[in-house]
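Of the protein chains in this complex, one is absent; all others appear in place.
Chain IDs A and B follow the sequence of writing; residue 1 opens each chain.
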Amino acid sequence: MSAIDPTAIPHGQDPHAGHDAAHEHHAHPPHLAHHFDTPEQQFDSGKLGMWTFLATEILMFGGLFCAYAVYRYNNPDVFRYGEHHVSTMWGAINTIILLTSSLTMAMGVRYAQLGQNSKLVAMLVLTLLGGAGFMVIKTIEYSDKWNHGYFPGFLNSYDRDQNPEGFQKNVVDKMGSHGDGDHAEAGYNDDGHAEPSPTDPLHREAGAGPVEHQQPGEAEAPMTDPQQQPPAGVQLRHLGPEYLDPNYGSPDAAVIRPTFQTRAGITEQVVETHGVEYTDLDVRQQSHVKAFFNIYFMMTGLHGLHVLVGMGLIGWVLVKSLKNTFGPEYFTPVDLVGLYWHLVDLIWIFLFPLLYLIH
Amino acid sequence: MKLLLCTMIAILLTGVTALAQDAPATRPTTAPAAEATDPKAEKLAMIEKIQQDFDVPAQRDTGLESPNFFMPQVASEAAPATDAVLAYINFVTVFFTILILGLMFFFAWYYRSRSPDQPDPEGVATHSTTLELTWTIIPTCIVLIMFALGFRDFLHQAVPPPNAMRVEVHGRMWSWQFTYPDGTVTEDMHLPVGEPVQFILTSEDVIHSLFVPAFRMKKDVVPGRFNTIWAVPTVEGVFEVYCTEYCGTGHSDMLAKCFVYGEGRFQQALAWIGDIYTDPITGKPRSPEETGRALWSLRGCRGCHSVDGSPLSAPTWKNLFGAQRIFTNGSTATADEEYLRRSILQPHTQIVQGYGATMPSFAGQLDDRDINAIIAYIRSLSESQGQTQQSGLELGPGESQSVPEVEPRGPAAGQNRP
Partner (left out) sequence: MSTLNAPLLAGIPEANRADVHHDNYLTHSRGFVSWAFTLDHKRIAILYLVGVMSMFAIGGIFALLLRLELFTPEASFSENPALNNDLYNQFFTIHGAVMVFLFIIPAIPAIIGNFVLPMMLGAKDVAFPRLNLLSFWIWALGAVFFSWILLGGGITTIARVNMEPEAFLAWRNAWGWLFPFGLDTGWTFYTPYSTTQSTTGVLPATMGAFILGFSSILTGLNFIASIHMLRPKGMTWFRMPLFLWGIYSTAIIQVLATPVLAITLMLLMAERALRIGIFDSTLGGDPVLYQHFFWFYSHPAVYIMILPGLAVVSEILSPMCRKHIFGYSFIALSSIAIAFFSFIVWGHHMFTSGQSPLVNAIFSLLTFSVSIPSAVKVFNWLSTMYRGRIMLLTPMWYVMGAILVFTLGGLTGLHLATISTDIHFHDTYFVVAHFHYVMMGTTLFALLAAFYYWYPKMWGRMYPERWGQIGAIVTIIGFNVTFLIQFVMGAQGMPRRYATYETQYEFYHQVSTVGSWILGLGLLIALINLIAGRKGKIAPPNPWGANTLEWQTSSPPPHDNFKITPAAGDPYALRRWRFVHSNDPAVADGWELKPEFRARQEAAGPGHRVEHRGMGDHLGSPEKTPGE
């Protein structure tokens, strides 16, 4: 059967026949590109393109959020303490600023559509100020982190591989001078090692799987043998440090290989019952907690970059609007930049709770 | 264009220099050391010895037992099951290959255009929902069966029996280390026939992957995870063990053998191979230097410490003994027995300038005799500067005078990463 009539060409009189040909002779509307037929088509194309671009942005940040979730799942203690060192107040102020600037941007788009240029300019300036304010506060926050030594990555002078001298100075040397009392109170043995506490809820929860499968007696046995086999099918991160640390039990085990891989032994219960503050932690634990700032700087840094780009775009639109370019006939750039600015705002609305609020 | 030209030249140069490397000027002028220290020959002698002494049959002709002609020999309990799934898939795919390609070439020939003036075919169907549904539903059913078969087989492979012997597999760049329940450490896999063995896989550097083709067994060795896999060897023999996850320069040398022993001979062989103080080939006791060299290879020292002066991520052992060491805290020491001993047991107390604190402590892993043997070996590398010892398995002849294997992976290299 022939489902499609091969001869079918749409025919019949088109009410707009000759429209295209007319284009060739009459001037295009001033902002219409030659390959579009109508301003509406051009506007819709731009808008579709922008929405598609926003989808890519969301997926990009989506990847970052995924990384955050996985890292948080693997290292809850990092976030337990890390969040003590961000300023919720500054974050909240920034949220309000950014939300307000989104409002002014939306109003700007509205005024552009209505052709009220002076109001559009005012709104754009306000939005730009909002973005600038956000960045200023971000700078204040960053310099605060910086002054406290919360750097990303190896700049953090506690990283053993990248900065052995700093490691030596900050970890090895200081570990020796630490009084035992501090550790004992925080639930650490003399080596600064986590003392697995049977009543520790987090430890029990994570350790529940392996313990069930163990032969009787094996779980109770002190895991000092580095060749001790782990239970079958268990991922490393679910095990205590004795599995991770090949030097566990050796005299300098704790100093040699800080168990970055696992929780530093800082658990909810320890924090709550002993009231352990960040400053109570030993240097090694502090350096572990600083991993939070790797994520923090990555996420807020990438977002800040987007804010800067957005500010650049708003500046560009502002310059154009000062030349009275926009009106009901043509306001595509204002609209598209507005969409972008809302996305930047939206991402911050996710970042704020993830980094500042959730404990 | 210029850019392209440059890149082309770069490629050419790379190729040319690679070929130029064969020029005699860069070749080692001395002949490789005696056969006894040639690692490949050593390995072959070892295999032969095991085959003779423990009655392990030589590697069989490939493919005899497999229902699929192109598969390697079948040597584990899981392998026939996997091959059965494979046979089904092969049947389906060969059938469809013949069907599709046969029809395509037949149509191309039978319906070929004789002349461009020939009229186009008329009245042919352009659409048929019945046909479309047919070739949607039938393949769906076929692949669902395939999935079910594969999944059932996989579940069997995923759950080890509780009585399995547990062997720790430690992957590192670029050698394997197998640790048995009795504490024996070997470079090759030694297994008893007919008994389930569970492998617990750990890596200390990058991702590796343990692959035994004859067992149809493969699992990645991921740093920071304990992966497990198990198998029941069913055939005595010698089989290949590969690393199948790319892991750097020595990836293709990260090989091992899997020896499967008959009834009762496994423990015997393990005791024999685990005796580091006896030369396995000659049966004579090893000198401390020889023991030290065996430990250097077996315990993974060779991954970071070269014995020929080439810079790896840790100080070379060549001419180390008696040399002056400068540490990160500015202090110095002479590399004597006491220093070396401390470096093995508490490596982080003194870190040599320019290197990272990456070495694990060997306390509890090496006893005094082992440590003394290693120190004796290091010492021998300094005393006999003229006759550099041949290095481990992955280093062929000529390595001793060649350019470095890799750049140092320590901080010195890190700071200059582009």
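Here, contacts are C-beta pairs under 8 Å (C-beta built on N, C-alpha and C of every residue); 3 or more make two chains touch, one makes a residue touch a chain.
Since we're looking at a predicted model, the values are computed, not measured.
*Asks:* Of B:Thr82, B:Thr349 or B:Ser380, which sits in contact with the chain we cannot see?
*Replies:* In the full complex, the listed residue that touches the missing chain is B:Thr82.
*Asks:* Any idea which of B:Asp153, B:Glu236 or B:Asp370 touches the chain not displayed?
*Replies:* B:Asp153
*Asks:* Just the residue numbers, please: which parts of chain B touch the chain that's not shown?
*Replies:* 3-4, 6-11, 13-15, 17-22, 26-27, 62, 68, 70-72, 81-82, 85-86, 89, 92-93, 96-97, 100-101, 103-105, 107-108, 111-113, 116-118, 120-122, 124-128, 131-132, 135-136, 139-140, 143-144, 146-147, 149-151, 153-155, 157-158, 173, 205-207, 209, 211, 213-214, 216-220, 222-225, 227, 240, 242-253, 309-311, 394-396, 398-399, 402-409, 412-413, 416-418
*Asks:* Given the full complex, what residues of chain A touch the hidden partner chain?
*Replies:* Residues 2, 4-11, 13-14, 16-21, 24, 33-35, 37-38, 40-41, 43-49, 51-53, 55-57, 59-64, 66-67, 70-71, 74-75, 78, 109, 113-114, 152-155, 159, 161-162, 235-237, 260-261, 288, 291, 294-295, 297-298, 302, 328-329, 335 of chain A touch the chain that is not shown.
Keep in mind that, in the parts below, only the chains that are shown with their structure count from here on.
*Asks:* Which whole number of Å gives the spacing of the CA centres of chain A and chain B?
*Replies:* Centre-to-centre distance between chain A and chain B: 38 Å.
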